[in-house]
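Here the complex is missing a single protein chain, while all its other protein chains stay put.
Read from first to last, the chains carry the letters A and B; within each, the first residue is number 1.
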Amino acid sequence: MSETTAVNPSLEAEAITTVERGQWALVARRFFRHRLAVVGLVLFVLVLLFAFVLPYFWTWDYKIHPEIPSRAAPSLDHPFGTDKAGRDQLGAVMRATAQSLKVAFVVALGSTVIGALIGAVAGYYRGWVDALLMRVVDVLFVIPFIVITAAIAGAIDSSVKWYHMALILMVFGWLSISRAVRAEVLSLREKEFIEAARAAGGSAWHIIVKHLIPNTMSVIIVSVTLQIAFAILSETTLSFLGLGIQSPDTSLGLLIDAAQGVAFNQYWYLFYIPGFMVILIALTINFIGDGLRDAMDPRQTMVRR
Amino acid sequence: MVVFIIRRVLVMIPVLIGATILSFLLVDLTNDPVQQQVFEIQQSTGEPVPQSTVDALEANLYYDRSIPERYWLWLTGIGDTNGDIGLLQGKWGPSIEGSATDIGQEITDRFAVTLRLVLFATIASIGLAILTGVISAVKQYSKLDYTLTFIGFLALAMPIFWLASLLKEAAVQTNDALGTNLFKTYGSGTTGFKGNGWELFVDALPYLIVPTIALMLGGYAAMSRYQRASMLEVMNSDYVRLARAKGVRNRTVMRRHALRTALIPVATFAPLGLATAMGGAIVTESIFGWRGLGAYSLKAIQDGDSFAVMAYLLISGVVVLTGILVSDLLYGVLDPRIRYE
Partner (left out) sequence: MERHHKAAVTIAACTALALTGCGAGDQRPSDLEDCEFEPATCNSGERADGGEITWALDGSWTGWNPTMASDNNAYLSSALTGMWPATGQFDPEGEYVLNEGLFASEPRLTSESPMTVEYTLKDGANWGDGHEVGVDDFIYHWYSISADDDRCAGCTPASADRGSAVESITGSGRTVTVTYDDTYSSAEWQYAEVLSFPAHIAEDQGFDWKNDPRDMADSQTWFSENAPIGWSAGPYTVTDAEAGQYVVYEPNPDWAGETEVTLDKLIFQVMEGLDAIVTEMRQGTIDGASPVSVDVDTITRLEDTDDVDYRVAAGPSWEHIDLNTRGDLLSDPVLRSAVLIAIDVEDIISRTASLVQFDAERRLNHLFRNDSPNFTDHLSATGQGSGDIELAAGILEDAGYTWDDGGRLLTPDGEEVALDYRYTESKSIRKTTAQLAQANLTDLGIDVTLDPIADADLGSVLFGGEFDIVNFGWSTDPTFVDGASQYWDSESSSNFGGLDDPELDAVLDELGDTLDRARAAELANQAVEMAVDDAYVLPIVDSPVAIMVSDRLVNVRDNWASQQRAMYNVAEWGVSES
């Protein structure tokens, strides 16, 4: 691909970091000009507040209470209505959103770090390191996601909690990132600026972390956003298959699954509100990622906006 | 090239063995299917299950052996007593469903069903992804880009079972409104239908449409994002700008230079897309009542039917590994800078 980021090999690391700091400011400026991304960010912050702050100010939690009537229509007491068993749906959606988000963040962060490092190392060293790491990826990749998930979920003695889910999804999530990063690095490492850095005596670690990974940022950023969406959606899907977070705790997937039958009758809001939350989170995260990607692309000039 | 392919095929073997060992452990350590079966029979007959039956069930399924022994038996069949196990001898091992279930036969039948769904959906989603990705990139920040981006985002943001349930209901409503049975919403073909290849295909078509759309929408969006990102990257690169500056026709630049390079990430992603589709098929099959591999594997895993899980693993493993190999070969074709040693 292009080599516009070619770094003058005579510059020392210090010089490079100054350039980077300037770059981040530039990124921020560019990001905030991206309308959709800003809207996404604002909405996402609202979702965060809804999930993590609002519960402190709301009467009901996500549990069944004998004093809550069953299947009440939305009202001031229960803005999202109540479900069959007598659970305040607003309280449940807040809790579910929080749990699903926790899973998503941990998965995105963990699997991106693991995936980017392993992909970069494999692509940089090539040879037997690459072969070995990629075979490990292949082994995990070959085992269907569902086998890993079902088996680990089955091995958990008590009920499946959000961090179990995060761990399970992480085991699987880093594979695709590592393959994407490796592919980029394979082509980047042939570039002059990497050869130059090598010639200047940069250590392998230095080259990977300072040159290769930053230059695959656009792929990584797209991956992170895809990972969050992947985690949120996988969690819902696993709940649908009965392999997700278990009651008494709740998650968006569990709420949707529990309300499957009401999608087309007068209790439709029980089905669509958690579904809407899933879509909202996945959408806003993707908008943010899209804005970041565009903003971080160093080859992009502001003129084009 | 040929040497490269042979080497890669040989490398598949340890990968598959590694994967089978790992999953065999995962499945076997977490399940006690005979005990569950005994419980269920007791629930159904209302009488205790004779001890001789319990012992025989365990022996038939080789649960009287240790886990390493069971794996060894599964792989080689050396030391078995019933003559029904040993992958290297072409035997898949007994299923907990009893002697009437032949795992090999079951897997083959169901693979054909799933392949139909997954291939249709993957091809459709790759085509759609490349098309929308390229259009979005070429017309960056146009209304069309925003619209396509939004649709892509929306598809990406919807849980597949949510989408599938809604599509199913839409199909039912459409049938209702038209007074026909145009879209079938359960199964992969008419019950007990018999006929030649063409007749079977025509029979299966109305059953195929809705599930394919459901599965396709899940897969295409992610790929389309990758396509757009990489296309933009290439279009902003110097050599494309140079080509443009030299006065090469825009269309030619796009086809000869930009698209070719920009397809690399999608080529990486395509086999993963196939794997994702196989995974997604589990949900799609369960919603539309297909007797496919996905539904089978899910049941096998839940029931702890370890030899059936192994068979599923081998099939899906070979599909995935072949996909990866093909994608690696595609790199070479698409990016001449990558060499095969």
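Methods note: a residue touches a chain if its C-beta (ideal position, glycine included) is under 8 Å from a C-beta of that chain, and two chains touch if they have at least 3 such contacts.
Computed from a prediction, not measured in an experiment: that's the story for all the values here.
J.: Taking the entire complex into account, which one of B:Ser99, B:Thr147 or B:Asn250 touches the absent chain?
T.: B:Ser99
J.: Given the full complex, what residues of chain A touch the hidden partner chain?
T.: 63-66, 70-71, 84-86, 153-154, 158-159, 242, 246-248, 258-262, 264-265, 267
J.: What residues on chain B make contact with the chain left out of this view?
T.: 31-33, 35-50, 52-53, 56-57, 60, 95-101, 168, 172, 175-176, 181, 184-186, 191-192, 286, 289, 291, 302-304
Keep this in mind: only the chains that are shown with their structure count from here on.
J.: Hey, how far is the Cα centre of chain A from the one of chain B, in Å?
T.: 23
J.: Give the list of chain B residues in touch with chain A in this complex.
T.: Residue positions touching the partner: 11, 14-16, 18-19, 22-23, 26-27, 29-31, 140-141, 146, 149, 153-154, 156-162, 165-166, 169, 222, 225-226, 229, 232-234, 236-239, 261, 264-265, 268-269, 272, 275, 278-279, 282-283, 286, 297-298, 301-302, 309, 312-313, 316-317, 320-321, 324, 331, 335, 337-338.
J.: For chain A, which residues are in contact with chain B within the complex?
T.: Against chain B, chain A makes touches at 1-4, 36, 131, 135, 138-148, 150-152, 154-155, 176, 179-180, 183-184, 186-187, 190, 218-219, 222, 226, 229, 233, 236-237, 240-241, 253, 256, 260, 263-264, 275, 278-283, 286-287, 290, 293, 297, 299-300, 304-305.
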